[in-house]
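Omission of a single protein chain aside, the complex is shown with its protein chains in their original locations.
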Amino acid sequence: MANIITTSGLCKQYGAAMGVKDLDLSVPEGVIYGFLGPNGAGKSTTMKMILGLAKPTRGTIIVFDKEVNRRNRLAILKETGSLIEAPSFYAHLTGKENLKIISTLKELPDSEIDRVLKFVRLEDQKNKKAGQYSLGMKQRLGLAGALLGNPRLLILDEPTNGLDPAGIQEIRELICSLPKSFGITVMVSSHLLSEIDQMAGHIGVISRGELVFQDRLSALHDRSESRIAIRTLDNIAAGSVLSSQGIAYQEQEGYLLIPKLNDNQLAGYFIRFLKEDIGVVRIEERKKTLEDIFLELTGMAVKL
Amino acid sequence: MKGIRLEFYKLRRRKIWVIILVLLVVQCLWGMWAFRNMDAKKLSQGYMQCLYHFSVLNTIMMPMIAAITASKVCDLEHKGQTFKFLLTVMPAGALFDAKFICASMYMVAVGVAQTAFIMVLGKVAGFTETFPPGYLLYYLIITITVTVVILAIQQAFSLLFTNQMVSFVIGITGSFAGLFSLFLPRNIQRGILWSYYGVLMPVRMNWDSQTRIADLQYIPVDWSSFWLLMGLFAMIYFTGRRCFARKER
Partner (left out) sequence: MLWKVIRGEQMKLRRSPVWLAFFILPVLPAFMGTFNYLQNIEILKDGWYSLWTQHTLFTCYFFLPATIAVYCSYLFRLEHTNHNWNCVMTLPVSALHLYLAKLIMASAMVIMTQLWVGVLFIISGKMSGLSGPVPPELTEWLVYGAIGGIVICGIQLCISLVVRSFAVPVGIAMAGGILGIGALSKGVGAFYPYTLLSLGMRANSPGGSMACSQVQFMAGSLFYLIISALVAILWLSNTDVTTE
């Protein structure tokens, strides 16, 4: 699968601080790429550099096999739609007129305007001035503008900002449908893992300007392996039984944590505990949630 | 009082005084250029010359300075869309007052700087006219007063219209009308707010068309026009304040 966006060694310096540091992103074609990170991790800055809105301090960005620079800028932008930071709009113009400006500059037919208005469910409000829109409606307008002309690549920065729960669900489904229906590659950022989990096939996790994870989403799920937690009346004795069998364990809040074993093995240890007169009071299977992994990943970068 | 302090706080890093200072310097340069070669007669009327020319220059410059200051003080609220929040913590009238007093401080500073400049110029150029403290004080008062009244109208428009073009067009048109009206009969002048720099000017030019000699002389203060201006001020200020308070957001 070819990459639609590749960055290598991408850096952005603000004053003395590095906003983005040595970022090597690869976004495959035809997927939804979730770009995840806490607030202020450098998501918007990275997206702005991909779009040419900000100039990298170091490193290169390749989009559609073309390097992002002054010469290729227009050719890349022709096939790209985007919504960065907050929606753009001319307050004294109606929603439809705002889209008309974009479609004129992108040389698209008027039918496109009606299509995207319907797509983001703004057709009833299209003749209202954008300045009077609610935050959610402005967001939909921005999304409609990005979708005009079915671009090859769509870059969306926190697209569900300001939407109500029903709206979030709706926009999420809409984004999910784009690769299949139109072959659009979507790069979408969020600070919420749950949101990315429901949309993306690939993810990149960024923390303090550094990429800490990048792969298929399923690879992240694989990391959420389960562990068995045991609580006994005598954890020290139980521990020595386990280590004598070569089982690594961790003690945590009165529990012994061991890797997930198959049922027969596990049952064998319990029989041994009973033989040694160690009373077993709790046995639990513990699964790390994606949130835990996310926190761990982003915490990892702090230590580095 | 807290409101006024807050207004100054909000203007931090906006460097509002830079542009005011630039315009003031330009005006002073212009004034100096007008006095570049003074003969004995002009020196003997030095302060009168200053008061006369500066009043004319004020007609052109001060409305612009007022418009720029008012717009700067008000536009940051439009840009940050902060009215919705601000008006939940303070009444609209109080915000209007605070902004007005804050902006007026700059106008007072400009007036004082101008007067100081005239005094320095008088010493440096060696005016032979006896120093007229009363007239200079009067000049200071009318310069500040007229500017502050213009400021009130500018602030009202800058607050009421998000589009700052409206208030600037009013400022430019007003200043233009004020300058032109200096050449028109006094009764027309008194009907134009922006020409009060000329109306209240303490100096009159007598132009003798036979000898083609212009002579300056002090004239008594026109208090009736001053009170008329005060009336105008009250009207403008309270109308503006009321419209702002009543505006829905």
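Think of it as A and B in the order they're written, each chain with its own count starting at 1.
The criterion applied here is as follows: contacts are C-beta pairs under 8 Å (C-beta built on N, C-alpha and C of every residue); 3 or more make two chains touch, one makes a residue touch a chain.
Treat the numbers as computed from the prediction; the structure is a model and nothing was measured.
Listed residues B:Arg5, B:Lys41 or B:Lys79: the one in touch with the omitted chain is B:Lys79.
Contact with the omitted chain, checked across A:Ile102, A:Met137, A:Leu163 or A:Leu178, is made by A:Ile102. The chain not shown here is touched by just one of B:Ile4, B:Met38 or B:Ile60, and that residue is B:Ile60. The set of chain B residues touching the chain not shown comprises 19, 22-23, 26-27, 29-30, 33, 60-61, 64-65, 67-69, 71-72, 75, 79-80, 163-165, 168-169, 172-173, 175-177, 179-181, 183-184, 209.
Interface with the hidden chain, as seen from chain A, comprises residues 48, 51-55, 70, 74-75, 77-78, 80, 82, 84-93, 97, 100-102, 104-107, 145.
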